[in-house]
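Here the complex is missing one protein chain, while the rest keep their positions.
Letters A, B, C, D, E and F mark the chains as written, and numbering starts fresh at 1 in each.
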Amino acid sequence: MKKEINYTQAITELEAIVSEIENASIGVDELSEKVKRAAELIRYCRGRLTATEKEVNSILNNLGNDENIQE
Amino acid sequence: MKKEINYTQAITELEAIVSEIENASIGVDELSEKVKRAAELIRYCRGRLTATEKEVNSILNNLGNDENIQE
Amino acid sequence: MKKEINYTQAITELEAIVSEIENASIGVDELSEKVKRAAELIRYCRGRLTATEKEVNSILNNLGNDENIQE
Amino acid sequence: MKKEINYTQAITELEAIVSEIENASIGVDELSEKVKRAAELIRYCRGRLTATEKEVNSILNNLGNDENIQE
Amino acid sequence: MKKEINYTQAITELEAIVSEIENASIGVDELSEKVKRAAELIRYCRGRLTATEKEVNSILNNLGNDENIQE
Amino acid sequence: MKKEINYTQAITELEAIVSEIENASIGVDELSEKVKRAAELIRYCRGRLTATEKEVNSILNNLGNDENIQE
Partner (left out) sequence: MEQAHSQSERQVYSLFDITESITRMFRKHYAMPFWIRAEISKLNLYPHSGHCYPDLVDRQQGKVRAQVRGIIWRDDLFEITRKFESVTRESFREGINIMFLAYVRFSSEYGLSLQIIDIEPLFTLGELAREKLLTIERLKKEGLFNQNKLLEMPLLPSRLAVISAETSKGYSDLRVTLENNVSGYRFHLTMFHALLQGDGAVESIRRQLLAIQAQKHLFDAVLIIRGGGDETGMSCYDNYALASLVAGFPIPVITGIGHSTNETVAEMVAAINKITPTAVAHYLIGRFDEFSHRIGNAAAMLEVSARLILQTASDRFAKASEDFVDAAFELIKNEQQHTDMLGREIRDNVNATVFNHRIALSRYETGISTGPARILMQSDSKIAELHRLVQVHKNHFIKQQIDQLNHTEGKVKLLDPVNVLKRGFSITRLNGKALNGNAKPAAGDELETETLSGKIFSTVFNKELS
């Protein structure tokens, strides 16, 4: 996966894939490919979510610490 | 953070961020940024509050001291 | 504080500030300024009261002395 | 104080000032001025009374002295 | 004092002044004037009484002496 | 004293004056004059009691002449 992709793009692509798959307008062969791709994207997104959550929690935790320090 | 911002603007921005997060009108990509910004704003506001409190207390203490001196 | 202000204006302004503060219709940004202003006004009014009292007492004491001298 | 004022006018003005001060219909700003004026008026009234008293005493003394001389 | 006044008028006026003062139908402003006038009247009356007494005594003494010489 | 008065008129006037003075119907203003007049009258009346030789001689002379004329 190219690094340039962001979460939104990933999700967008994923949703497009899901939509394609659901419409059964693709063949099994492609399907497999698509599923593979979707899996990749899901993995990526999940990773991003986890990373974001971690980051955000870290930020907020620091804030909370600040607060504690202040108090 | 730009110096030009004031407490009210900070609170307004903060509330907007909260609302955005609540309404999920932002993407995961921005979340981190937004939360960071929120944290900054919270820190800023808290700082302002602390500073204001200090200042006000100082003013009021001086006033009280004046009074004592006078009496 | 400008010299042109008088006690009545000062107390009027002070009352307005106190009302604003009491009604919490004042933001944090202005709070400090307002309190500072209020402190100034209180100090001014106090000064005026003390000065007036002193002056009046001095006048009346002189008057009293006159009386004693006369008697 | 203007020379043109007489005792009755002085007392009337003085009473008016007392009434004003009593009814708190006078501000702190004017208070000092009013008290100063009142003091002037009191001093004037006293002066007038003292002068009159002196005169009466002079009559009394003359009365006494004359009497002694006569006897 | 005008020369035209006589003792009876003077004492009557004096008594009228006393009555006015006693009935408090007179202010301090007039009192001053009245005091001055009363002083004049008192002086005049005293003078007249003394002069008359002297004159009458002298006349009566002379009369007495005449009688003694005769006897 | 006017020459025209005789001692009868004199004593009458004297007694009238004394009566006036006695009844206090006379003021200080007139007293001196009245006493003076009374003294004159008293002196005149007293004089009449011990009339002078001159007067008598004058009468005598007149009488003598009259007698001569008659005889």
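FYI, contacts are C-beta pairs under 8 Å (C-beta built on N, C-alpha and C of every residue); 3 or more make two chains touch, one makes a residue touch a chain.
Since the structure is predicted, the reported quantities are computational estimates derived from the model, not experimental observations.
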(request) Using the touch rule from the top, list residues of chain E that touch the missing partner. (result) 7, 11, 14-15, 17-18, 21-22, 24, 26, 28, 31, 34-35, 38, 42, 45-46, 49, 52-53, 56, 60, 63, 67, 70
(message) Please output the residues of chain B touching the missing chain, sorted low to high.
(response) 7, 11, 14-15, 17-18, 21-22, 24, 28, 31, 35, 38-39, 42, 45-46, 49, 52-53, 56, 60, 63, 67
(message) Need a quick check: the contact residues on chain C for the chain that isn't drawn.
(response) 11, 14-15, 17-18, 21-22, 24, 26, 28, 31, 35, 38-39, 42, 45-46, 49, 52-53, 56-57, 60, 63-64, 67
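To be clear about the criterion, only the chains that are shown with their structure count from here on.
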(request) Indicate the whole-number Å distance between the mean C-alpha point of chain A and the mean C-alpha point of chain F. (result) 162
(request) Name, in rising order, each residue of chain D that touches chain E in their complex. (result) 6-8, 11, 45, 48-49, 51-52, 55-56, 58-59, 62-63, 66, 70
(request) Under the touch definition given earlier, write down the residues of chain B that touch chain A in their complex. (result) 27-29, 31-32, 35-36, 39, 42-43, 46, 50
